[in-house]
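Only one protein chain is missing; all other protein chains are in place.
This part shows chain A:
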C-alpha cells in the first residue's frame, strides 16, 4: 500500500502533522489529495519550540510544506483488513463470472447443440453487468 493510499485510509482518524518549519498540527484528517494537501478539523497548532499554542476548527495545509505525518497504529490494522476484504471480493466476483459463463455455455448448448463455444461478445457483456 502506497504512502498516500495509507493517508487516505487514515481519513477521520486523529494525526500529527509536522511542517518543514517545525510547527506541528494535531487534528482529525478530513480529506487529502495526491499532492498531500490536507484538510484537518479540530486542530491544535504548536509553535516550533513547543511554547505557543493555537486552536482552530479547521485548517488546510499545502502538501509541499509537510515534513512528516504521524498516524495511529490502528490505521495499519485497517489496511490489513482492507486488503483481505478486497481479496475476498475479487474471489467472489471471479466465482460469479465463472458460474455465469457456465450457465451461458449450457444455454448455448441447449439452443444449438452444435455450438461448442459461447459467443465471446455475449460473454463480455455479462462480465460488465457483473462489475456494475
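Going forward, a residue touches a chain if its C-beta (ideal position, glycine included) is under 8 Å from a C-beta of that chain, and two chains touch if they have at least 3 such contacts; residues count from 1.
Heads up, the rule we're going with is that contacts and distances are computed from a predicted model.
Going by its UniProt record, the hidden chain of the complex is named "U6 snRNA-associated Sm-like protein LSm1" among "U6 snRNA-associated Sm-like protein LSm1", "Rab proteins geranylgeranyltransferase component A", "Mediator of RNA polymerase II transcription subunit 18" or "Replication protein A subunit".
Contact with the omitted chain, checked across A:30, A:44 or A:75, is made by A:75. Hidden from this view is one chain, which touches chain A at 1-4, 6-7, 20, 22, 36, 63, 66-73, 75-76.
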